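Okay, structure first, notes after.
All protein chains of the complex are present and in place, except for one that has been dropped.
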Amino acid sequence: MRVGVLTGGSDCPGLNAVLRAIVRKGVQEYGDEFTGFRDGWRGVLRDETVPLDIRAVRGTLPRGGTILGSSRTNPLAQEDGADRVLGTLARHRLDALIVIGGTATLGAAARLAEDHGVPLVGVPKTIDNDIPLTDYTVGFDTAVGVATQAIDRLHTTAESHKRVLVVEVMGRSAGWIALHSGLAGGANCILIPEQPFNVEQVCEWVESRFRATYAPIVVIADSALPESGEITLHRGTTPLPSADPRARLSGVGEWLGREIERRTGKESRTTVLGHIQRGGAPSPFDRWLATRFGLHAIDAVHQGDWGSMTALQGTRITRVRLAEATSTLKTVDPSLYEEVGVFFG
Amino acid sequence: MRVGVLTGGSDCPGLNAVLRAIVRKGVQEYGDEFTGFRDGWRGVLRDETVPLDIRAVRGTLPRGGTILGSSRTNPLAQEDGADRVLGTLARHRLDALIVIGGTATLGAAARLAEDHGVPLVGVPKTIDNDIPLTDYTVGFDTAVGVATQAIDRLHTTAESHKRVLVVEVMGRSAGWIALHSGLAGGANCILIPEQPFNVEQVCEWVESRFRATYAPIVVIADSALPESGEITLHRGTTPLPSADPRARLSGVGEWLGREIERRTGKESRTTVLGHIQRGGAPSPFDRWLATRFGLHAIDAVHQGDWGSMTALQGTRITRVRLAEATSTLKTVDPSLYEEVGVFFG
Amino acid sequence: MRVGVLTGGSDCPGLNAVLRAIVRKGVQEYGDEFTGFRDGWRGVLRDETVPLDIRAVRGTLPRGGTILGSSRTNPLAQEDGADRVLGTLARHRLDALIVIGGTATLGAAARLAEDHGVPLVGVPKTIDNDIPLTDYTVGFDTAVGVATQAIDRLHTTAESHKRVLVVEVMGRSAGWIALHSGLAGGANCILIPEQPFNVEQVCEWVESRFRATYAPIVVIADSALPESGEITLHRGTTPLPSADPRARLSGVGEWLGREIERRTGKESRTTVLGHIQRGGAPSPFDRWLATRFGLHAIDAVHQGDWGSMTALQGTRITRVRLAEATSTLKTVDPSLYEEVGVFFG
Partner (left out) sequence: MRVGVLTGGSDCPGLNAVLRAIVRKGVQEYGDEFTGFRDGWRGVLRDETVPLDIRAVRGTLPRGGTILGSSRTNPLAQEDGADRVLGTLARHRLDALIVIGGTATLGAAARLAEDHGVPLVGVPKTIDNDIPLTDYTVGFDTAVGVATQAIDRLHTTAESHKRVLVVEVMGRSAGWIALHSGLAGGANCILIPEQPFNVEQVCEWVESRFRATYAPIVVIADSALPESGEITLHRGTTPLPSADPRARLSGVGEWLGREIERRTGKESRTTVLGHIQRGGAPSPFDRWLATRFGLHAIDAVHQGDWGSMTALQGTRITRVRLAEATSTLKTVDPSLYEEVGVFFG
């Protein structure tokens, strides 16, 4: 078969491992030929391709990023998007398309498969781990590893200087990275978007930690929100100019650090981990997951299971429907959050 | 409640994280008091204890090993073993025992619970990942990480010198570490005890890899075996003095390296990773798993679910019966091994 | 002898390794007794001590931070400071004091030794590496390692998204961390406080890098400054409210990222590494340096070489005068900066 492949959305570790597995199995077991599209859906719309054969994927298993490039282009944002996608596939005589991406990229894929009959299968990747029906997404374990290592390092500074250290981690709409890295890093408080936090409560945890002679580490997802009243309360002193939630949240870690300092009188420092969470060599778990997803995706292609997405369930790779997996976001369950609450304070 | 805790068998990363979670939740949520037993079952038989309170577990989350010590003592190897266990529990007025261990340690626990009414629950740990009914055991992810990092490093030597590099990893009776680290490390051939290997086939993979201009890495579990005939064939030149399988297997990596060199004429080097696979800081995944196992184990104690073992199924922590989980070993399924065979050669 | 020890200034990896070496050699070879002062000079002024014996330092070699705590208290900032220092030493009948710190901590030590006859020796530590007369200070190599690892991770994001990535590293008044990590991380441009930078030139390098099909990484020390005219030029659009240089510089990485984006039209992201640069396990080099400094400091005490500081010169540990080592800062030599300029753009 002739198969197109693209990687879309923010980059994350493990994308190349997916590509390598697809190509290795496709070429060796099925005799497939591959066409890589440059920069996600944009490359399909513009018909920009990248060579994708065994030579191209050699040595890429431990490399972060994606040899195909990526973008956040949504092919359905333009009226003739679906037609242009179909046109490009036809021009290259492609029998199928494998789409590796997060919710947005795969959401477009779901609609193209369902509404426009594009013969495609999906592979879920995002450091945010917010795609339902799969235990984990490619990239998440690596991001948790980077964040945990950073938290490990910050403990010594917190303790040597009796400071509060606030660590802002990524998590656009779900607190998975915060929850896992906070727990693994021994944070004294973890704040996630699923559970608006009470600054007063956070300050109590901080002070209780100081009484236990250790210094606190507070891990906060960059999309976590204080309970509503408090935002109004502090809008005066802290510049929170916009009603747009995204603008408001930018810098929530810095904001919280200042609030803690103001309320408790304890010196506080904020670290924003930023893009180091999505770069670099994938963890062994992510290489394993990415590789198996790639192997199963090419199988799905050969079975014509259009509109399906590879998923991890326990230790098995299964398939779910893209439409279902992109219809909602997987967020942290309240009972799980409560479970780890025993370590707060 | 008054709860005893022990860690048995070979040490592995994450044991302290289990202890910390048990104690944090037990003390804070249930008001429990804990007694740690020194060096696994041996400490119960000899009534040797170690203080185990919140102070003792503080700061231990990222530390490898076990603050309780460990041993391979089997309490049922001596006739009055069960009575002595019950005696020690009575002497300390313990209401329950939490046993953290691998197949042997937990197997003894299963019989003590089933046959002698010892009120205990189990937590599975072993870098070998060979305990059934749980997706993973504590320590496995870290061991895979160490082995993968080593394989990553060996690639450059293989390629610069056009050598075959054989890497012997642990795996007493199951090939999990070899399979996962070999796949994550981009090995060109992975040999596991579940699938006796054919040296001729291995040499063909090695030579095919050289033709592709790269140098091969062969990952082999220390319990992997060549197909039967070959052992006899080479007993003459290689000192394989004993018919005891354990003795015979000691050094299978070295043996394979020499065989490859002899048959293909390619220079070969063997690296035996050894104990670095079971030491040091646990990976974030292991800290997460260990912590959740600990939290759930103390819940099981308070629910009087004697003879149960915490288990990971997908992302949920469940409970299974110790007797069932220790009645067999979880080995690598042939279909999984076949799945990754696409990367051989 | 009876010897007091303190660690002052910002914490950094390797402090515990210095303490361990002092105590091991002092106790075993000289029969010394030690008193640790809590939180740097503050503990001496307030007479707050911490036990410091072989038991206290055991296992601390790989631990970041300082078991003594630290502070930025300057004992000479108060009129009777020197008297209080002498009073505390007399009260504990201490024959000597070992002061481990950066320029400020050691500067106070120099004056106490020279002007007030305090019998002390110094050990230089600071991630900034800005103390003269020693090749390196304790903590620097670890900080460079953390920054380099972060830059390694950011390359993949830069390339996958064709973005400019600006990395702000520490370096209060010298560009050593920026220079070493930028070179080791393969940055395309390194900006240090010793060399005011020209934003136009930076943008040219950025664009030349894109033409070479790779995406640029810009490493900037948090104290680096653009050439003077430009600050005025852009004060209008970017809020730079204060004339105080420290305030102005806060966020120079963010400022530069926006400038590059504005001028070149290329998407840009800034990562501020912050406190992870000064925490966590020391690198092997720092453990080696810290240990040898500790061993030589206790020798200096027994030789009564008051007012001296341990220093690294090549592979030898020597002694220099504290007064001289704290009279100026060691900055990056223009010829060295020029040497690495071949990699810019």
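Chains here go by letter, A, B and C, matching the order in which they are written, and residues are numbered from 1 within each.
Note that a contact is a pair of C-beta atoms (placed from the backbone, for glycine too) under 8 Å apart; a residue touches a chain by one contact, two chains touch by 3 or more.
Everything quoted here is computed from the prediction, not taken from an experiment.
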item	value
Omitted chain - touching chains that are shown	B, C
Which of C:Pro124, C:Gly145 or C:Gly307 contacts the chain that the document leaves out	C:Gly145
Candidate in contact with the missing chain, chosen from C:Glu29, C:Asp115 or C:Glu324	C:Glu29
Given B:Asp32, B:Asp128, B:Asp152 or B:Asp222, the one touching the chain that is not displayed	B:Asp152
Hidden partner chain, touching residue among C:Ser71, C:Ser160, C:Ser283 or C:Thr326	C:Ser283
Sites on subunit B contacted by the missing partner chain, in the whole complex	10-11, 13, 15, 63-66, 69-71, 146, 149-150, 152-157, 159-162, 165, 269-272, 274-276, 278-280
Absent chain, residues of subunit C that touch it	24-25, 28-29, 58-59, 61-62, 135-136, 141, 144-145, 148, 152, 180-181, 183-186, 214, 281, 283-285, 287-288, 291-292, 295, 313-315, 339-340, 342-343
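The working rule: only the chains that are shown with their structure count from here on.
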item	value
Chain contact graph, described as a line, ring, star, complete graph or other shape	line
Innermost chain by mean C-alpha position	A
Separation of subunit A from subunit B, taking each centre as the mean of its C-alpha atoms, in whole Å	30
Inter-chain centre distance, subunit B versus subunit C - centres from mean C-alpha coordinates, in Å	42
Whole-Å gap between the CA centroids of subunit A and subunit C	34
Touching two or more other chains - residue numbers and ranges from subunit A	152
